[in-house]
Structures are given as structure tokens and as C-alpha cells.
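The other protein chains are all here in position, but one chain of the complex has been omitted.
Our next item is subunit A:
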Amino acid sequence: MNGFKSPSQPQAATTQHGSSSPLDPQRTGNDEALEAAAANDGDGLELRWRQGLSVLQFAPSTLSESLTSFFSQATPLINSAETHKSSPDVNGAEATSPVRYRASFDRGDVQHKGLRSQDLAAALGGLTGDTFPSWKVNLKEFDVEVMGRWIQDELEEIQYKPKSSTDRLVSVSSGEEEGNTESSNKRPQIEKASQQQGVENGGEFVRMQVGMTLPLALSTCPYRFRPLGGRTSLRIEIAYSLLALADPKPGEVVVDTCSGVGTIPIVGAVHYPESWFTGLEVQPCNVERAAQNAKEMIEKVDRHHGQERAAAKSEAGTSTGTVVRSHNTCHPNLIVGDAGAVCWRPGAVDLIISDLPWGKREFSHVYNCKLYPRLIREIIRLLRVNGRALLITGERKLLLRQLDAPFARPHLKLLQTREITIGYKVMVFELLRV
């Protein structure tokens, strides 16, 4: 569903919005708030968020068409899942519950005095309601979450400078993000393809990204599955993205020295069966959970592949013989051990991918101050020359201090840092062993 482009849409959007406001009277509350905000704005900035947001509704006709058709297919699925769960009094086909949705807005690091995030969230919600009239708002229990956020523009290829002072609605590309809302208070942190629009903000260019999460009930994907979590388990989507960033090659030895309930090694073993993953975790109870997670995940994936094979077999009408487990190295290797004193031969690791302990829910800053120096020393010892380490941490300063320390500086080179959002803004550090 994602990644389709509509290069001709920006012009269409601006011509439509240039003349009159096409918004419905039922949302005047939001509109007033936004107008007031625009008035407060002053200085002739002419923030046109109202028009900007309504691009959602009007401009990308391909987007709304495909979204509508998608959700017309999806809604019965969601509803059937819902009726199974919650309502025992099913009165036939008409008794389907509506799709519940909520809208939220994250302003990120972008500062703007005139506009409040909740107004933007409300406007976004209003627009979603217009686009999908059968949906009902439910802030606490929702099937679909519509997310908007401001991001400081860094991608030049998307940026489009306005030609005249009045032509402020700029780039629109469209797409859709698939997340999940299986647990209602978590939000998707990584938005890949989204709808974007730009508004000039005091000379800076700020894009708005709008994404939509989809309920897990719609997914046939067996990979987003982890029966047992920990206190601060990494989301599977993030683990997957992190692995994609690391890009393990066939035959590489990949170690997660703080593997917790095994998310990274399990997801890695499933998606990169030709690499060899090991999870090292200090708490034995977490390793037991990881073993259970690995077992159930592999069973689920096997079942999924078995179904695919069965389908292929019935289509082809021929027997394909016995089913052999498709992931040869799929059992990730689990070890109870300390990340600060790893029982591994030196220089025998190609890639270290870890979500280090950080934040208030896992140990403490004081603990981390003791752990990180030992951990970095072990990373240096374990990695072969030209091996890489990808580490997620919220303790940026602490980690940077270690990398700058005399024991680490000659051996580790910082290749890149990337900011990601896991509740907070945290960093992915990519290090190269030299």
C-alpha cells in the first residue's frame, strides 16, 4: 500500500485552496481555534494550517481513493475482530461496530507560539472524520490512530521552495504507514512513507508528516509477534528497522550483549537466517522469556510458511515433499551473561546490535555510569577490525564520553548517529572498530 507518488498534486492543492475555504461547518470549533492561532501569529507569516490540513481531504485524490477502498475492505475485518472480542449480542450483518479512531499530533522539536498541538490534533481528527464519515472518535480505545507531526526538513528531494509569496502550500507526497495499535497507549515511532506538506515558519521550512496506524487484526504477518515482554522491551518494528540499518551479511556473527527478552536476536534470526545471532542477557528470567519467545515465534513463522506451501501445493496440484524448516539457524543462541564481561573469544564478532539499558525504567543512571565503560571495552575486545556496533541509548552524553575516553578513541570510530523516538528522542550510534 505504500510508496505511491502523486507528483501533480501540489498544484491541484493550491488552486483549490487559494480561492475559498472548503471546510465543513461542523468543524467550526477547530477552525476558529486555528484561525485564532493564525491571527496570533501576526507578522504576515500567514500560516495556513487549516488549508494545509485540508490537503488530506482534497489534494491527493489517489490517496483518498486508495485509502477509502482499502478501508472499505478493512473495516469488515476490524469489525469482525471487534465483535468476536466485545459484543456477544450480534444481530446479523448490520450489527458491526464502527471503526474507532483518534488523532494525535507531535510537534517534535519545532517551536511555534501561535499554534497548540491539541488544536492541530483536533483539526486532523475532524478531517479524518470527514474523509471517513462512518468512523467514530474514541480517544482511549481505538482501532486506528491518525498521527501528525512536525519535522524539521532535512530531505532536500522532497522540499519544494514556494515560487511566490502567496503560494505557500508546497510539497505533497503520499503514502501510508503500517503500524499497529494492539496496545492502545503505544504509538508507532517510525513513520516511513507518509503524507507531507510544508509551511514556511519564520523563514524555516517545516514539513508535516501524517501517518496512519493499522490494527494488528488486519495483519497476516507472523513476524510481529512476541508473547512475553519485559519492562523496556524494544518494539519489534524498531528492532526490524535497526537490523535493516545494520544489514547483516550471510555468515556474519551478530551479538546483542543486552538482549533482554531476545527481541533483536529473534527478529534477526527470522529475517536474516544466513547470519548467526546470539543474545546475551544478564538476568536469567529474561533469558527464559527469550527462549519462550523464540520458540513461539518460530512456530508461528513455520505455520505461516506451511500455509503458504500448502496453498502453493494446492494451486500447483503437485506434492512438494516433506516440509523442511526453512530457517536453518533460526534458533537464536541465548546465553546468560554480563555485557560488561563477555565470555566470547576476542575478535570473533562481526556486528553488535544492542538496545543498551537507558532511562528510568531500566536500572539507573548511576548503574549505567558503571556499566557503559566496561561495555565499551568489551565491544572493542569482541569486534573484529572493521566490525560494527549499532547501539541504541538515551544516555547520549555518557556514551559519547566513553567514546572520547583514551581507551576507546583509537579503536572506535563514530560512523553516524540517528535520532529515533522511543517515547523519548534517543540515539542510534553506529560505531566502526578500527
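Here is the rule we go by: contacts are C-beta pairs under 8 Å (C-beta built on N, C-alpha and C of every residue); 3 or more make two chains touch, one makes a residue touch a chain; residues count from 1.
Rule of thumb we're sticking to: contacts and distances are computed from a predicted model.
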> What is the protein name, per UniProt, of the chain that does not appear here: "Trm112p-domain-containing protein", "Integrator complex subunit 13", "Probable cytosolic iron-sulfur protein assembly protein CIAO1 homolog" or "MIP18 family-like domain-containing protein"?
Replying inline: "Trm112p-domain-containing protein"
> Given the contact definition stated above, which residue among A:G268, A:G337, A:P357 or A:G394 touches the chain not shown here?
Replying inline: A:G337
>> For a quick check of understanding: of A:S233, A:T278, A:N368 or A:Q402, which residue touches the chain that isn't displayed?
In response: A:T278
> So that we can see where the missing chain sits, which residues of subunit A does it touch?
Replying inline: 249-253, 273-276, 278, 280, 282, 284, 287, 291, 324-330, 333-338, 340-345, 348
